[in-house]
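Structure provided below as structure tokens; questions to follow.
For this depiction, one protein chain was excluded, whereas all remaining protein chains were kept in their positions.
Every chain is named by a letter (A, B, C and D) in the order it is written, and numbering of its residues begins at 1.
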Amino acid sequence: MKADKAGVLTGSHVLNGNQACAEGALAAGCRFLGLYPIVPSIEVSERFLARAPEVGATFIQMEDEISALAAVLGASWTGKKSMTVTSGPGLSLMMEHLGLGIMLETPCVIADIQSVGPGLGLPTHAAQGDMMQARWGSHGDYEIVALAPSSPQEMFDFTIKAFNFSERYRIPVAIMSDAYVAQLEETVVIPPADQINIETRRYYEGAKDSYLPFKRDKDFVPPMVDIGQGYRFHVTGLTHDDRGYPIMFEECQEYNVHPLMWKVRNAVDKIVEVQETNTDDAEVVVISYGATSRAVLKAIKQARESGIKAGGLKLVTVWPFPEKRVTELAKKAKAIVVPEMNFGQIVLEVERNGYGEANIFFLPHGDKGAEYSEDILAAIKRASQTSEAKSGIIEIS
Amino acid sequence: MAEIRFAGYGGQGIIRSGIIAGRAASIYDNKHATMSQSFGPEARGGACSSQLVVSESKVLYPYITNSDILVAMSQAGYDKFEPEMSEQGMLLYDEDLVKPKQLRGNITAYAIPATRFAEELGNKIVANVVMLGFFTAITEVVSHDAMKKALPESVPEKAVELNLKAFDRGYNFGLEAAKKQGDSKKN
Amino acid sequence: MMETPKTDEKQEIHPMENLLRMDRMPHIWCPTCGIGLAVTAFTAALEKANIDPNTVSIVSGIGCTGRVAGYVKLDSFHTTHGRPIAFATGIKVASPKTKVVVFSGDGDLMAIGGNHFIHAARRNIDMLVVCVNNFIYAMTGGQVAPTTPLAAYATTSPYGCVEPPFNIPYLAESSGAVYVARWTTLHIRRLTNSLTEALQKTGFSVVEAISPCGMYYSRINRLGDGLDMMRFYHDNVEIRHGEDTKNLDIGFQTKIICGKFVDRERPSYNERYNQWLSEVKTAGRHSKGQKGSKK
Amino acid sequence: MNSIIDALDKGIEMAGIARKRISVPSDIPFDPDAVKTLGVDYFQIPRGRAIAFGTGLKLGNPDLKVIPVAGDLMTLGGNHFVHGSRRNMELLVICVNNFVYKNIGGKPAPFTQAVFSPYSTFEEPFNFPHLGNSCGAVYTARWTALHAEELAASIAEALNKRGLSMIEVLAPGPNYYRSIDGIESELLQFYFNNSVVKNNEDPRNVAITPDEKIAVGKFTDKERPTFIDSYNVQHSKMLGDKFTPHGSPPKVEKLGGKNG
Partner (left out) sequence: MKADPRGVLTGVYYIDGDVAAGYGALAAGCKFVAGYPITPSTEAFEAICHRGPQVGAVFIQMEDELGSISAIIGATWSGVKTMTITSGPGYSLMQECIGFGAMLETPFVLLNIQRGGPSTGVPTKTGQADMMQSRWGSHGDYELIAIAPESPQEMFDYTIKAFNLAEKYRCPIMIMSDECVGHMTEKVVIPEADKIEVEPRRLYTGPAEDYLPFKPEPDLVPKMAKAGDGLKLYITGQTHDERGYPVKDAEYKSKYGRRLVDKIRLNKDKIIELKEEGTDNADVIVVSYGISSRVAIKGVELAREKGIKVGTLRLVTVWPFPDEKMSELAKKAKAFVVPEINYGQVVYDVARCAHGRANVVLVPHGGAGVHNPNDIADAIEMAAKEDKKIEGLIEFKTRLEKSVFEGGFKLKE
């Protein structure tokens, strides 16, 4: 389906990442924002609130992040596409309700503008320290889709993508941005509404009295209904059957939870997206995501200029992880370099999928924020010169 | 090694039965005993069972695969756990609460009017201890002395006397049953 | 969807069948528990208030009362511990025409959910909150709750509770609720009347239904069985409508004051929101946050 | 926020309590140098958790005097506040409230509200003294940060109370208004000019509304056993000699206070 014109601010705009995220949400049809203000994500809400009256969207500023996400889940069941926006400490508080969203199979989007942690950290500085948290932070088993934008334009585009994934698979989707991208001002081109593809909620179409809220289709995704339509359904965070009634046996646990994994794992090929630069003949492949990938592009160019066959793999979706592609590249390349603004998270996934085929170099959070192309260049150089095979990750200090 | 299942509904002292027998076996008989439990969310009336593995050596795998002994104090408990019993197993059931089906294999069954005995003693809450008394007499999993030591420290002080009485009632009934069984091989 | 209850001939039909999930019966509540009575009062109130059940969403949290949503045939949500009010707030704000009911227990709403309770009351979100107060955490086996009377026993206050309990009506009033009443589940008719009134009210309404847990609370504190407790409340309840909420403390086995205490008008969140919206619309675009300019 | 540090400094001095016994958990980031001059132990903790953190400090070492300073009390920390009051945990809670209506006492405030005050534009704030009082706080008061003398005296008085005391301080917070230059002093002055002292007023009547001047003063001053008192009494009663009361028995530390 095409986007609703009301939310699409067609044209070319200078926006920062946060504002682009809000515009993306409105363009994607998001009509409810549950929020609690936290630096550096505030401008998403500000933009959304400013535009809400003309778009016909609603919002509420809740008392904390716990309730912000709870309200989003509630709002989503009213038929409104919903989102919340936060940063590290807030994401930590949302962890319980991320699980509820998974269990109730409620479509919603969580934008996390990462800053330096743990604890209160450095609220205004960019980091990528919540990547593993998005995947593993809630208790129990779940699978999530997480997108990592690297520019305001991508903040806009990926936010639409996020809503589409969340409706398609009935899951919470995370936008893992960071303070650098959020504050970066660049030109964002917003196309006309009829050029934006929107995934609509997949509503149940059968007879009213045979509706089962968790009866899955062949992709393990159950169609949904809104409240107030007379279905009078029941949903619960407890382990449940198709009716949404709690049954607490291991058989039901298997029946309920295993497909929650499958609906994402089986669709990996449809979800996973990467962007590659010069990987065809690359001896050194730099794997990155989000803000870091901007510096990587520069470093690759410089490396090529100095005669090193360098290439780049940028993860658009960090979760699910593009396992197959990383394995293929590990077999072709001599070395893989992973720069991250943390002390080692996604590099562990690279190591796992590298199968010992290539040396893996990890470049941890530099002191220069997202702009550390020189360090990356140095890492590429070192990686290209190391000839003997090493097991494990080689960390570049 | 013996695998024992106690089954009934919440409020009957099913878990406590497992604890008392386990405590007797592990602390006073110096064996190894692992007790684990499962229960529904409701406090009273829900299906409830406890499983006890008693062994001379360390219990590695703590769960029941084929129970040697099933102590059934509710029909639901019997229906659910009878199929997991070993063909050589022993079934102890409260005759007023459980109607067993045809016996499989070489399963030996004993009917005990545990709740009735307990009511006669003044409180049906000790039916589980009547069962335990019978259990002690008829199986050789725990010794009589060990049970007598474990029992007082497992129940509230005020109720010790009643519990010991209930135990003896069940134990004596068990001795009789054992004798009877010696006379005729199967009941 | 709504069927008219058949009263003739078929005696076995539950009178509330059209509002209960009969396919889930029997429920999990213990004998002597009053939650079922509160549910009955609620379903009766829903009919009395003449509200289309299709427009009602009911949200529960965790605990014994948290299971209510699972037995009531409405759009029903069984959410996380303490957060039903927050979840319901989302529903109400996103879908103002929906009638939202939060039905949960004292541990859920007052302990872990206390913050959402006071904030929703302050905002005056239009919802009915039914708090069944059983004086204890029953689902987890009888731990002390913020409503456990002083010196009463619980498994996490084995030597007697050392914290005074909340006075729920006082807290509700001081945080901004527009309708506050308290009954025991013995007062089934009055409870139904209060719930009917509250359902017809616009704004944050709180009805406390006292129903001490006949399993843990009464057993640990040696208060006899369900009938004994009913007798106690029959003899020890005083009805004082309009009583100042600060006088409504509950002690251990002391007299309990019931009645309707607060019934006032305050603009609800949605009303304030709509007013703001019309102001913004007339004043033109909100300037803040609109930095991105057209190129 | 220096006005709050100054008030604490004066208040602690007036209360006559050794500074090393004082701990200040706060979700407001105070400047380290300013805190050092206070001579107390300071903890900057996650948003809203000052009272819960303070509860741990107090129970871990009952000899401490704990002063949670909370900027996000009205939002994330609301639950800890109502429960702390109910338990009567011995804490002095300084609640920094930076809410402001567009109009107060019929006059327009110096600026129309930023989008992100602790509440959305169209919401009503809590009546904090009333909320605290209804949950059982033994001492409630409200001042603006410009009522320096009164605030310090209140702090001194509350420090010698046994139980949860709450002082609401109307002051522009650092988180919400920092983008608006120069607003702090202007707003403070506005608060000061538009407030009226109403000591001993029923807390029920001191809600901040757009139509009336802000009521400041001391509203609640009562006595109730603290959590530690009840804990000790109840466990001594039940356990006898097996139980050693927690902490030292209450010391009378009255200085300048007129506790009722």
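The rule we apply is simple: a contact is a pair of C-beta atoms (placed from the backbone, for glycine too) under 8 Å apart; a residue touches a chain by one contact, two chains touch by 3 or more.
Values in this document were obtained by computation on a predicted structure and should not be read as measured data.
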item: Among the chains presented, those that the missing one touches; value: A, B, C, D
item: Residue of A:Gln19, A:Ser150 or A:Thr236 touching the missing chain in the full complex; value: A:Thr236
item: Contact with the hidden chain (one of C:Trp29, C:Phe42 or C:Tyr137); value: C:Tyr137
item: Residues from chain B at the interface with the omitted partner, ascending; value: 18-19, 22-23, 26-27, 32-41, 59-63, 65, 150
item: Touch list for chain A against the chain that is not drawn; value: 66, 88-89, 91-93, 95-96, 98-100, 102-104, 114, 116-123, 125, 127, 129-130, 132-133, 135-142, 236-239, 241, 245, 247-258, 260-261, 323, 327, 342-345, 348-349, 351-352, 354-357, 364-369, 391-392
item: Interface residues of chain D (partner: the chain not displayed); value: 19-21, 23, 25, 29, 32, 35-36, 39-46, 49, 52-61, 63-64, 79-80, 82-83, 227, 231, 235, 239, 242-244, 246
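Operating definition for what follows: only the chains that are shown with their structure count from here on.
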item: Most centrally placed chain, judged by C-alpha centres; value: C
item: Rounded Å distance between chain C and chain D, as computed from the means of their C-alpha atoms; value: 31
item: Between chain D and chain B, distance of the C-alpha-averaged centres to the nearest whole Å; value: 59
item: Junction residues of chain C - those touching two or more other chains; value: 115, 119, 269, 273, 286, 288-289
item: Chain A residues counted as touching two or more neighbouring chains; value: 46, 49-50, 60, 63-64
item: Residues of chain C defined as touching chain A within the complex; value: 1, 21, 23-24, 53-55, 57, 59, 69-70, 73-80, 83, 85-91, 93-95, 97-98, 115-116, 119, 269, 273, 277, 280-281, 285-295
item: Interface residues, chain D side, partner chain C - complex; value: 75-79, 82-83, 86-88, 114-115, 121-127, 130-131, 133-136, 204, 224, 227, 230-231, 233-235, 237-239
item: Parts of chain D lying in touch with chain A, wherever the complex brings them together; value: 44, 46-48, 75-76, 78, 115-116, 119-120, 175-176
